[in-house]
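First the structure, which I've put down as structure tokens, then a few questions once you've had a look.
A single protein chain has been omitted; all remaining protein chains appear in their positions.
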Amino acid sequence: MEEKRSNSAGGVGGMALFALIGFVGALVVGWGIFPKMLYSQKTQPIRFSHTVHSQLGIECEQCHHLGPDGRFAGLPSTESCAECHGEETGDTSANGKEIDKFVKDYVKTGRQVPWLVYQYQPDNVFFSHAAHKGFECTKCHLDVAKTDTPPPYYENRLSGYSKDTMKMWECERCHASMGTSNACFVCHK
Amino acid sequence: MGLDRRAFLGLVAGGTVGAMFTPIPWKLIDDASIWTQNWPWIPRVPKGQVDYVATTSKLCPAGEGLKIMRVAGNPILAGGNASHPLSCGGVSALARSEVYMLYSPARIKSPMKRNGKTFAPITWEQALVEMAEKLGAAKGAVASISGDNTGTINEVLTALTAKLGSAGSFMMPSEATTAAKAMKLMGVQGQAGYDFENADMVLVLGADIFETWGTSSRNRKAFGANRPAGAKPANTYVYVGPTRNNTAAVCDQWVPAAAADLGVVALGIAWHLLKAGATSNAPGFDTFKAVVNGGFGPEDVKRATGIAPETLATIAKALASAKAPLVVTGSPFGQGLGAAPVIAGMSLNMLLGRINKPGGVSMLPELPSVVPGALTRAAMLDGDLPAFLKGVESGKTPAPKALLIYDANPAYGLPEAATMAKALEKIPFKVSFSSFMDETAALCDLVLPNSLPLERYDDVATPYGSGFCVYSLVRPIQKPICDTKTTGDVLLGLARKLSIDLKFDNFQQVIKEKVASLTKVSGGFVAKDVMPWQVAAGKPAPALVGGDLWKALEAGYAWTMVGQAAQPAMGFAAEVLAKAVKAGKPATATVLAPYAQLRTGTPVTGMPCQDLTMVPDTELKGDTTFIRVNSETAKALSLKKGQSVKLSGAGVDCQAKVHIFESVMPGMVAAPLGFGHTAFDYYSQGKGANYLSLAAVAEEPGSGLSMWIAPEVKIA
Amino acid sequence: MSGQKKEFPITWGMVIDIDKCTGCGACMASCQTENNVEPQREASNKLRATSWMLVYELTNDKAFPNHDIAYLPRPCQQCGNPPCVSVCPVIATDKNENGGIVSQVYPRCIGCRYCVAACPYHVRYFGWYDPIWPEGMDKTLSPMTSVRPRGVVEKCTFCHHRWTQAKDAARVAGKDPENLDDGAYVTSCVQNCPSGALAFGDIKNPKHKVHELVKSPYAFRLLERLGTETQVYYISRREWVRKLGDNYLKSE
């Protein structure tokens, strides 16, 4: 009986100490490690250099433009890339190798490049580029124009979406500030 | 020991509390719920540039022009093409299926050769060699069946058959077969074309013009166009037939009459017209008059059909007083009608002076054929497939050594299924070009899958019922998904192997040539701003700029031509009527009144995957189909609602459940067609029964044509 | 309690001429594929089958030969005062956008089916199982609408995606996306109906055909006396058909 009480007394102190340790530990894990663990990192199938192309004076709109019906054409097809990169160059420079890889794997096989699009919205979201023409692309998109190597693509291991996919509250905030409707079907389909 | 336990508890407690102040629980809860909208096993929708291309529906007999929506080059949706005269923006449930049927589970993935009970895949080369050898051996006794009423492919098929020594080139029986026979007997050439657009009073004898008869989508558009919603209709439609089917449902009047009595009704109306002084200088008028007055007075008709004299009198008056009356005759289920009723119906048009008039009937000329040695459509339609196969079965006709089956499913789509199957068994070597594993393909020795319409070049030339000559293009808008080939190419390749010269190397050339030939036809034009019926009504036809025709067709416009071929005078063929149309006693036995609907597909397509949803549970419930009788008949046969019954006829039994439906004539048993497939996929297989198999084939006196318009059935 | 009608400058409405409907089912076929509804193997259990657009067979309940039938296509009625919206606990369905189309947001829906219970028109369908397409057929899915996982409620949206497309087209053409021409935006069923029995447009816009049609003496709406204020109108010159649009006491 005696011993038990003393035990409990000391125990309570120890308990508090360990509790503190647990508390701090949790914070470290939660803020430090967890966010990294949540996303898997992927690299683009082809190391496409936007800088090289923009230095050649190619306008963004040449590859990324609106269709006649106002729908965004999105990414250029293998065919349109092949207009310039139709044949293997045999060039041994890093870029040259990458080009040949593209030609070999996609132009020759006629496949489309499975680009990882940082901003793709879920299927259930409708986004009209025509309606947002007034804005700078970089207001929502990563500014890849100045990248020689495309930035890594982070995929949420749980939800499967890109880390850069704009969250609904962000869309809503901007719509609200612009006085645009936030009705469900303005964006959802 | 106690200490440790508590320490641990502390650690856990602290950790838990701490975690609450980190993103872990909250982010996880959020992402988990986001995961539920992105489940990996739920298909993603395709991304890519959207565009629209035009083609024509080949699966649907109505031949609608289509606008196909594509994403990144892949077809997604088939919609109506507003600028196509046979669509005017509308599509049937069947035409809508053109896209997704590309991936139908019933598709045949590659050429196959029978070995024993099953099939083994083979290469196209092997297939050609095999076929060349077998057909070479079968020379002189090669027959062919085509289910395609409108394609130039028939020219290649029949030419090849002829060169191999034809034992007959047949077309699957349809409205066109009957009509062709009737026209032949009336001494005219060409295909009867009905100008609904300009008619203001239409008497429909049997024909399900808004569902299965002819250019049904265009018919409906023409019907609707003159009926502004909620306002007084600018046209009148009267339907005569055994049930209030989809057509009768929207007609201004339904006159119940047995399918067997359509001729009687027509002549009954003729009696009134003649009495009112209608006359004609066409050959055989006097005999006709004699026949009509001889046995088709109001009382005779009443006795035979139960139709009150005043009913027909009113209709006759309405026809006579209408500006542009039109009489159209056909089978309530799209086949099996004799020639006589069509003649009888047509004679009404003659009495009313409706031949080659706006809103009337014109005998549309055939488009020039391009393959040397090919049969004309008229010649093909003249063949009588059921009679032929019955002959083969009974041994009266020698069985052909080889049979080529294109776009046809005779093992399912013909009456007296049992007999026909036996006949097919007697033919040693059978080749099917079907795209789907249908009942016939399952019987064949070689199956050489045809690419689907969206994967091949093909064409649609003046479908039966069209009021004008029309030609539209079917073109490949996607690479074949399976290892299939355009049958046209296969046949031409085969011809080369057998060193038979058919003038063409591939089917696309044939089509190109066909199109080129159209530019030489005078009066032809591309329907863009001016539609053919407007021309029929007197608007000048625009000139055809030859060079652009192919482009125009590719863009989804149709080549059309109005007016009829130069004709010898059309005769009444009264002697045929005298023999075939009898105002006798009404049938005492129970008569089957089948009805067909495009949503259940054709014998060739089977049940389109999406269409089961469209079938009401009064037609199919679980795996049982329903027959429809009215309460009077039900009482007479002591049938209860929902009761399971067995129907017997032509030596075949079919299961069914009973649905009480008052809009069926007494003594009639309405039964849906298009069910009871034994082949195809899980969307078609084992769903209900094939009531067409209950129909026994009889020979029509006077015309000798096979008919099965009003089969008797036993119900137990 | 039954709330008030929600008014919007644009009111998309459908007018269905029952006297022209042959009941062929082309509208249903158009809807299914347009909106990525799976092809259902066993669709004869109508209590489980999903068909945003559904054709009902109406009868005057008389015996032969006085019997008559009519076909009534039934999309979502897009009620001006929707019974389904106020009951949703998570705002997965709402009527808050110009045009008055009742929205249904699948990623928000928790699948409680309260809206299914509240809707007297049975336009709401629940995902009882995950949707399955035959192998390869998912390549023909439309990008305009999303695929629903099991466990959420779905319904006709008047092909809302076609409206957004029409607005985009207008923007590019420099036209006013809020004032579309008649026919610039029509639903899939309306576009493909072979009989032209269906009409669609802005009921409030005098330049649109439906604006006049809804005033027809033969026009009626389903269950008007419940105060749902639907945006789908039916037209029939047959009185018995119009009578079937609502419940009436013997005395009425």
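Order of writing sets the labels: A, B and C. Residues in every chain begin at 1.
In this text, a residue touches a chain if its C-beta (ideal position, glycine included) is under 8 Å from a C-beta of that chain, and two chains touch if they have at least 3 such contacts.
By our rule, contacts and distances are computed from a predicted model.
Of the names listed as "ABC transporter permease", "Polysulfide reductase", "Domain related to MnhB subunit of Na+/H+ antiporter" or "NADH-quinone oxidoreductase subunit D", the one that matches the UniProt record for the absent chain is "Polysulfide reductase".
Across the entire complex, contacts from the unshown chain go to B, C. Contact with the undisplayed chain is limited, among C:41, C:113 or C:175, to C:113. Note on the undisplayed chain: of the listed residues C:12, C:125 or C:218, the one touching it is C:125.
Chain B residues in contact with the hidden partner, per the touch definition given at the top, are 29, 32-33, 35-36. What chain C contributes to its contact with the hidden chain is residues 1-3, 45, 47-48, 50, 56, 58, 72, 83, 86-91, 108-114, 116-122, 124-130, 149-153, 222-223, 225-228, 243-249, 252.
By definition in this document, only the chains that are shown with their structure count from here on.
Chain C has its Cα centroid 30 Å from the Cα centroid of chain B. Multi-chain contact residues of chain A (touching two or more other chains) are listed as 69, 71, 122-124. Of all residues in chain B, those touching 2 or more other chains are 34, 37, 44-45, 47-48, 50, listed in ascending order.
Those residues of chain A lying in contact with chain C across their complex are 66, 68-71, 122-124, 126, 128, 130-131, 133, 181, 183-186, 188-189. Note for the complex: chain C touches chain A at residues 91, 94, 96-98, 101, 103, 105-108, 143-147, 157, 160-161, 164-165, 167-172, 177.
Interface of chain B with chain C (complex): residues 34, 36-37, 39, 41-48, 50, 69, 71, 74-77, 79-80, 89-93, 96-97, 99-100, 102-105, 210-211, 216-217, 220-221, 223-225, 227, 229-231, 244, 246-247, 249-250, 256, 481, 597-599, 608-618, 620-622, 630-632, 662-666, 681-683.
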